[in-house]
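Every protein chain except one is present and positioned as in the full complex.
Coming up: chain A.
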Amino acid sequence: MAAAVHKLLHPHRSRDQEKEEENERQKSATEHARDEEKHTLAQWGEKKAPLEPGQIDKHPDQKMVGHSSSVLRKDDFELIKTLGTGTFARVWLVRVKNATDGDENQVFALKILRKTDVIRLKQVEHVRNERNVLAAIAGHPFITTMVASFQDHDSLYMLLDYCPGGEVFSYLRRARRFNEPTSQFYAAEIVLILEFLHQREGVAYRDLKPENILIDAEGHLKLVDFGFAKKVENRETYTLCGTPEYLAPEVIRNTGHGTAVDWWAFGILVYEFLVGQPPFWDQNPMKIYEQIVEGRVRFPSAMSAEARDLISGLCTVDTSKRLGNISGGASTVKSHAWFKDIDWDALYHRKVQGPIVPHLRGPADTRNFDEYEPESIHREAYTKDMQEKYEDSFKDF
């Protein structure tokens, strides 16, 4: 039946047939490689051991995670539930299909991007950055691990570890705001992430906000969505991106920006943790931007002096005075009085208990994620023209 439909849909039968035969020949070898790869994935999923910074730096081919897979396919995964949607991507909770014994319970998050949408929304460069950055940093304890990436004719796939705790955003909105110890714990894990991204990888993340921070099964953070992350190293970059309330003044003024934008956004984040909403807001986004470039942060009277001092240091318009960007980098943030109770080494090694450890019924529990609208049936075809023009950009995916 499937073959008959196939025939109807594909009048150029002879060519297809040739292809199929060729496929048959390669199939057994590929099948074997796929099964092996699936088993490896599942094994990684079992342990999820974080790597030391020195191990993360290895080439993706030399560590267990972060490589581009030529054998994995969408069919290898059963799509269970949508975990999140973006303008050109959808993230699914997936289970490994036809897994070997003992591996069938391993779940992952699969981010699926349609090539046509990526092209239409001019995000080709961003998507490439995202994959490459995630590959380079796979293994960090507080960053989503890209286990593997792969692609097919019209889509790109990133297989990520699943964080069953859901978004910090949801907890924050439910709580309205976090108390100081909770804010300090989460903020401190973010500091470790930024320290690593900036000082070890030369990467600016560029979209810090509670929506992009997940809580894993053990109550630690995972930073997700590296769509705007970019290896900037020592050069400034100019493309405006981020989230309105979190944009740094230099991004708005287009004077060139670098990793310092993450320290600005980090200040906004700490403020939002403690207050329940970011410091600069207006219904009219232009008014938000006007407030941001003016940079006058006002604090609720109940906020502690240390917290005010930290936020003022981070949300400093002049990047040459901004905490985190000045001499000493992240260490100036780590040694700030607001973080005086943090044992940074224990924190990196996940030895500090987080304030929320999600209650879960097994590893595939999705109770901490919201319901999303089903995917629209309408899909633009990935045309030959597009393929000719862009396929090369996706070749390493």
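Operating definition for what follows: a residue touches a chain if its C-beta (ideal position, glycine included) is under 8 Å from a C-beta of that chain, and two chains touch if they have at least 3 such contacts; residues count from 1.
In this section, contacts and distances are computed from a predicted model.
Q: Match the chain absent from this complex view to the correct UniProt protein name in "Vps72/YL1 C-terminal domain-containing protein", "GPI transamidase component GPI16", "Trafficking protein particle complex subunit BET3" or "cAMP-dependent protein kinase regulatory subunit".
A: From the listed options "Vps72/YL1 C-terminal domain-containing protein", "GPI transamidase component GPI16", "Trafficking protein particle complex subunit BET3" or "cAMP-dependent protein kinase regulatory subunit", the omitted chain resolves to "cAMP-dependent protein kinase regulatory subunit".
Q: Which listed residue, A:E36, A:E52 or A:D282, touches the chain dropped from view?
A: Residue touching the chain left out of view: A:D282.
Q: Write down which of A:H32, A:H59 or A:K321 is the residue touching the left-out chain.
A: A:K321
Q: Looking at A:G66, A:G139, A:G227 or A:G267, which residue reaches the missing chain?
A: Of all options in A:G66, A:G139, A:G227 or A:G267, contact with the hidden chain holds for A:G227.
Q: Of A:D75, A:E125 or A:D396, which sits in contact with the chain we cannot see?
A: Looking across A:D75, A:E125 or A:D396, the contact with the absent chain belongs to A:E125.
Q: Which of A:R73, A:R308, A:K334 or A:R350 touches the chain that is not shown?
A: Once the missing chain is taken into account, the touching residue is A:R350.
Q: Tell me which residue among A:S70, A:T239, A:S304 or A:T383 touches the hidden chain in the full complex.
A: The missing chain is touched by A:T239.
Q: Just checking the interface: what residues of chain A touch the absent partner chain?
A: 85-87, 122-123, 125-126, 169, 171, 173-179, 181-182, 207, 209, 211, 217-219, 227-228, 233-236, 238-245, 252-256, 275-287, 289-291, 293-294, 296-302, 318-321, 326-328, 350-351, 353, 355-363, 370-373
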